[in-house]
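Read through the structure below, which is laid out as structure tokens, and then see the notes.
In this view, the complex is presented without one of its protein chains, the others remaining in place.
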Amino acid sequence: MRLSRGAKAVLGAITALVLLFIYTPLLLVVVNSFNADRTFGWPPKGFTLEWWGKAFDSPGVREAVISSLWVAVVSTIISLLLGTLLALSLQRYAFFGRDVINLLVILPIALPGVVTGIALNNMFTTILGVPLSLWTVVIAHATFCMVTVFNNVIARLRRMSGGLEEASADLGAGVFTTFNLVTFPQLRSALLAGGLLAFALSFDEIIVTTFTIGAGETTLPIWILQNLFRPNQAPVVNVVAVVLIVVSIVPIWLAQRLSGDSVRVSQARVKAPVR
Amino acid sequence: MTAVPRAKANAFSALLHRSPRLRLAALLTAPAGWLVLVYIAALAALLVTAFWTVDTYTGQVSTVWTTENIVTVLTDPVYQRITLRTLWIAVAVTVIDMILALPIAFFIAKVASARWEKLLVVAVLMPLWASYLVKAYAWRNVLAEGGLLEWLGAPIGLSSPGYGETAVILTLSYIWLPYMILPIYAGFDRVPDSLLEASGDLGAKPLTTMRLVMLPLLVPSIIAGTIFTFSLSLGDYITAQIVGGTTQMLGTVVYANVGAANNLPFAAAVSLVPIAIIMFYLFIVRRTGALNNL
Partner (left out) sequence: MAPRTRAFRVAGVVAAAALALSGCGTSGGSGSSPSAQATKTEIGAGEGQLSILGWPGYVEDGSNDPAVDWVHPFEKETQCKVSFKPFGTSDEAVTLMRTGQYDVVSASGDASLRLVAGQDVQPVNMSLLKNYPDIYPFLKDKAWNTVNGVNYGMPHGWGANLLMYSTDKVTPAPTSWSAVFDDAAKHAGKVTAYDSPIYIADAAVYLMAHKPELNIKNPYALDKDQLAAAVDLLKQQRTHIGEYWSDVVKEVQAFTSGSTVVGTTWQVGANIAAADGAKVATLVPDEGATGWSDTWMIGSKTKNPNCAYKWLDYIASPKVNAQVAEYFGESPANAKSCELTKDPNHCQTYHSGDEAYAKKIWYWTTPVADCLDGRKDVKCTDYSEWTKSWTEIKG
């Protein structure tokens, strides 16, 4: 396929416009984090660093960030374990109910968050009678984060040949050794990509969290929701958002490098330039 | 040649190696058990609650089976209107995102050089980390009177649509756009360049190649993207609260009934509607293989 220069220019322009569309509201957030006017009048009449100072001093923000990090890390670990087990079983074995389970793992993320939230809330509080806490949040998050790990790992497993594992068994390695020394290294980058996505999903989740969190606990999105309209805190929310975006560059870049490399390794594809 | 380490003899490992069923059971029990015991059980319990009623004065749940709630949701014109409105918003958001995502995904996957490709993917992914709430609130500011939209649009006489359905569609399209771009980009990426070259060599113009070669290969990825935008919009209530003005969506009704009205049975009955719609959609797209591309 040969695209004319004009066509490429048009596509480039459209891409630039879409990226502009994506980033303008975020730039507004950045500007508002310096806006001297608490009510974010536009255009801003003055700038101040006051909100940045308040954000770093605020104990509420600190607690919320720590809780969010904890929940995200634990949910990611659980979903890494369960997602990998599930991907291995679904890709390698054919059994009755395989399609059903495939559908089941997608449901938590396909069904609306409010439905998942009230279902889990009802189960925890009414049926099981357990008090809500950060652990119930972790259970909820792990349930829908499983699918991101599952998708990444199963995609990788499909591209892996079974030959290496057979060879390993032929050489006398047991089941666990084969997994450790042969399968797992090939899966590593898929696990990392899936884990990062699961982490991001859990960190930013608000709807299901609202229904499964205990009364005294706060995660970052809950803190933001509580403070979104408060005149003294709304600017601090903007500061928090800016910090999140900036901090996120590192893991995203990392994930990109890893998934890019592994694609090259397993596909050995030569990229033919589209002239 | 160095000696290959000999694996230690392990009876359990040998047992597993001999019995595929045992291996499958060992792998499957934990995740499948979790899904069924945690999630499916919760959904089933919710479904059962839809057949009960609650005394709103005392809050006591009456477990007398009745289809009253479900009949109300299906026949009351208010809820029919809310369902149609929510569907309309979800479809509009999906279509807008598809139109925006296709050109940019194509550019990143096929036109941009390898270095630019990496940068652009990071550029598309970064906004995912900005909190959903902050993005919705930013749009509240953009659409406010005298806000950014009016400031930018003043020269061409553009005024803000204010807080309402249009605002909800705009904001949701904005927020879910990366979820549509990523699977479509991955889909474009998987189309071998050799295929496109061959098509060009056989004399097809670029548009024809796109229509007859790329698009059929892309259908699963596009549908995977639509599953996200559609289901995320169908259940949303927070954006409706922030920029929607008086707009009520299905999610709003569910939330209000669980939170304010303390009427879980009715909320469960209402939530059956989006569940049914999404299960139906998943069922008909199952064949296209989109579920593997999520």
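Think of it as A and B in the order they're written, each chain with its own count starting at 1.
Criterion: a residue touches a chain if its C-beta (ideal position, glycine included) is under 8 Å from a C-beta of that chain, and two chains touch if they have at least 3 such contacts.
Predicted model, so just to flag it, every value in this text is computed and none were measured.
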Absent-chain contact - pick from B:Ala26, B:Leu47, B:Val122 or B:Leu195 = B:Leu47
Have a look at B:Ile70, B:Leu218 or B:Val253 and name the one touching the chain we're not showing.
-> B:Val253
Name, in rising order, the residues on chain A that touch the hidden chain in the full complex.
-> 38-41, 60, 96-97, 122, 125-127, 131-132, 214-216, 229-234
Since one chain has been left out of the picture, which residues of chain B touch it in the full complex?
-> 40-41, 44-45, 47-49, 56-61, 63, 78, 81-82, 144-147, 162-163, 245-246, 248, 253, 256, 258-263
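Methods note: only the chains that are shown with their structure count from here on.
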Report the inter-chain centroid distance for chain A and chain B in whole angstrom, where each centroid is the mean of the CA atoms.
-> 14
Sort out for me which residues of chain A touch chain B in the complex.
-> 1-4, 7-8, 11-12, 14-15, 18-19, 21-26, 28-29, 32, 40-43, 81-83, 85-86, 88-89, 93, 95, 101-116, 118-123, 126-127, 139, 142-143, 146-147, 151, 154-155, 169, 171-177, 200, 203-204, 206-207, 211, 220-221, 224-225, 228, 234, 237-238, 240-241, 244-245, 247-249, 252-253, 256-257, 260, 269, 271-274
Contacts from chain B onto chain A in the complex sit at residues 4, 6-8, 10, 13-14, 16-17, 20, 23-24, 27-28, 30-32, 34-36, 38-43, 45-46, 49, 100, 103-104, 106-108, 110-111, 114, 118, 120-135, 137-139, 141-142, 144, 146-148, 151, 174, 177-178, 192-194, 196-197, 199-200, 204, 206, 209-210, 227, 231-232, 234-238, 242, 250-251, 254-255, 258, 264, 267-268, 271, 274-275, 278, 282, 286, 291-292, 294
